[in-house]
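What you see is the complex with one protein chain gone and the rest in place.
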Amino acid sequence: MADETCFDTLIHAPNRLQICAMLATAAEIEFKVLRDHLDVSDSVLSKHIKVLQEAGYVVLIKRSDFGRQRSWLSLSSGGRKAYTGHVNELKRIVGEV
Amino acid sequence: MADETCFDTLIHAPNRLQICAMLATAAEIEFKVLRDHLDVSDSVLSKHIKVLQEAGYVVLIKRSDFGRQRSWLSLSSGGRKAYTGHVNELKRIVGEV
Amino acid sequence: MKENEVNITAEQAQASLDAVRKINTDAVETQRPPWWFLILSSAAYGMMSFSYSSMKHENTWAVGLIISGAVFFLLFLFLYYSYRLMGIKLKMWPTSKSSTHIYAIYALLFGVVFAGARELTVVGFDWVAYAGGAICAIGFFTMTYLYPTGEPLNTPTSKQ
Partner (left out) sequence: MKENEVNITAEQAQASLDAVRKINTDAVETQRPPWWFLILSSAAYGMMSFSYSSMKHENTWAVGLIISGAVFFLLFLFLYYSYRLMGIKLKMWPTSKSSTHIYAIYALLFGVVFAGARELTVVGFDWVAYAGGAICAIGFFTMTYLYPTGEPLNTPTSKQ
């Protein structure tokens, strides 16, 4: 495969890798849904999201559904590229590719 | 009003009063939604729900929506009566009725 | 479990009632339908009353009644389904004495307006159909806006 491989320490932190993996499967995921799937607290998830946001990997949009304010998270194209590259590098390390 | 008034120590515990107040407004509320509205942790809410369940005030039903298992909570008619009675007693104490 | 002797002060009771009021306000805000829904459902409801009043053998307002009724029903089905997915099953029936009062207002107000407007329109007062439709639309809008949970805000306001 001609995919890029690149180890990314920012993504490698356990919770962040899982955040990216989850976000990669959908267009957008709500903050609370992501929190429940990862089984972490609000504050822990917020902290990681902030780091990923600052790196430009994750985009946060607030929208209202039926008067309820919700925070939606999605992977930016840069974030998706970095995540894919990181997973490919992990695969290379375990000798899979 | 001819409503019953009856102080209920079981309901009076702060979080439990709020749980009953929230459940009284709808037919059923999902566990996670209730938790987010009350801003408490899963374990704290579980503990209170258990007490209310054992008293027969709250009913818990598990259902699945789109493959997602969800716990739904509702006030039993006994729970609703106890809650209304308790609120009426509180009103009597503050001299409102 | 239950004690009839009161063992809390008025201040403590007031604090508890304030907590209940806060939760009720929260619930009302959460369960209040969005504006577009309030407007569409009220319009459909007003249209139902108007169509029912204007219905005669020689016209087709019966179709108007069926269509507006279907729209009204589908809107509520949609609302109910949406809230259910968001984790709230809306109340369909009165469950307490206080909510019975609210539902009674609905029934009385709209039952009387529906029947009355039709009677008067049939007798010849055509403008009553419009008035009845408007009353239904505005009344429904107001009631749904104020009491989305079907419960009055049965909490102390006198001490505020």
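Observations, loosely collected:
Think of it as A, B and C in the order they're written, each chain with its own count starting at 1.
Note that a contact is a pair of C-beta atoms (placed from the backbone, for glycine too) under 8 Å apart; a residue touches a chain by one contact, two chains touch by 3 or more.
Everything numeric in this text was worked out from a predicted model, so none of it was measured.
The chain we do not see here touches A, B, C in the full complex. Of the residues in chain C, those that touch the hidden partner chain are 82, 85-86. Chain A residues in contact with the hidden partner, per the touch definition given at the top, are 3, 6-10, 12, 14, 17-18, 21-22, 24-30, 32-33, 37, 55, 65, 70, 72, 74-75, 77, 80, 82, 84, 87, 89-91, 93-96. Residue-level contact of chain B with the missing chain is found at 65-68.
Assume only the chains that are shown with their structure count from here on.
When the interfaces B-C and A-C are ranked by C-beta pairs in contact, the top one is B-C. Centroid to centroid, with C-alpha atoms defining each point, chain A and chain B lie 37 Å apart. Chain B and chain C, compared by their mean Cα positions, are separated by 24 Å. With centres defined as mean CA coordinates, chain C is found 43 Å away from chain A.
The residues of chain C that reach two or more other chains are 30, 86, listed in rising order.
Residue positions 32 of chain B are each in touch with at least two other chains.
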